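Here it is, the structure in full.
For this view, one protein chain was removed and the others were kept in their places.
Showing chain A:
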Amino acid sequence: MQRPAIEPTTPWQKSPRRFGTYLLMTVLALFSLFPIVFMLVTALKADEAQILREMSTFAAFLPTGELSLQNFHDVFARVPFAQYLINSVVIALAIVLFGLVVNSLIAYALARMQFRGQKLLLAIIIALIIIPFQAVAVPLLLIVNQLPWFDGRMTWLDSYHVQIIPFIADAFSIFLFYQFFLNIPKDIEEAALVDGASRFRMYAQIIVPLSRPVFATVAILQFLTHWGDFLWPLMVVRNPAVRPLTVGMQAFFGQMPRQWGDIMAFATMVTLPVLFIFLLFQKWFVQSVASSGVKG
């Protein structure tokens, strides 16, 4: 009797193509991870000369030499980091929370309510997505500079609200909500309508609970965007009391030679909260990206 041919036994043998795919994915993952490893490792290296020496070698990714928290200490000594961190958190969170309410309400109105100019409004909102912020930054600066506030000042400059209010209404967030709301069956709302529920009640008690994935997507995308905001706060904020991390970091650029250890320590402390939030909401994020087709 003829012996049967030996079948591949390991997964790699079964599919050399799979091995190639994994290899490619590993290389791509390493490309993404290397900058983060470089940042973390450099932040821990106490000797600035060593950092510069190793800058263009593989040793830059290895925790060699004297390791300490000196660079982190230097950051706290040089700039009011805690104040900047609080400012960034307040600004990003406020934009996200106000934005979730405002944008979802706008999207709900567009998706469910019939009114004159509804389609035109939707078209305008979608068109706004393609206009880069840089194009409107200067006119926006001139506008906010002339606006009054409750404390009697006739300008919004140097405040939290100038960094929050212009970003609450966001065309892309509205579009995401709108898309999601369209896919929710109208039956439940119609039943609620028969029972005498108001539009706001239907939004709050039916739509919001059914739309958690899109709320999570918008929250994460908005947080990541505004955590890294630089141009706008650079233009409108001078007072360190309301200065966010991104602008505060500029204190480390300018003087030569640059202290890369301090810069990386600062960057590490800026990155870790975002990384933490991402890991915390990873499941939501992946789910919502998959469901809405959004690539962050």
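Everything that follows uses one rule, which is that a residue touches a chain if its C-beta (ideal position, glycine included) is under 8 Å from a C-beta of that chain, and two chains touch if they have at least 3 such contacts; residues count from 1.
One rule holds for everything that comes next: contacts and distances are computed from a predicted model.
Chain not shown in the complex: UniProt lists it as "ABC transporter substrate-binding protein", one of "Predicted membrane protein", "Roadblock/LAMTOR2 domain-containing protein", "Carbon monoxide dehydrogenase" or "ABC transporter substrate-binding protein".
Checked against the full complex, the candidates A:Val75, A:Ile164 or A:Ala267 give a single residue touching the omitted chain, namely A:Ile164.
In the full complex, the hidden chain is touched by chain A at residues 49, 52-57, 78-80, 83, 90, 93-94, 97-98, 101, 138, 141-142, 145, 149-151, 153, 155, 157-161, 164, 201, 204-205, 234-236, 238-242, 247-257.
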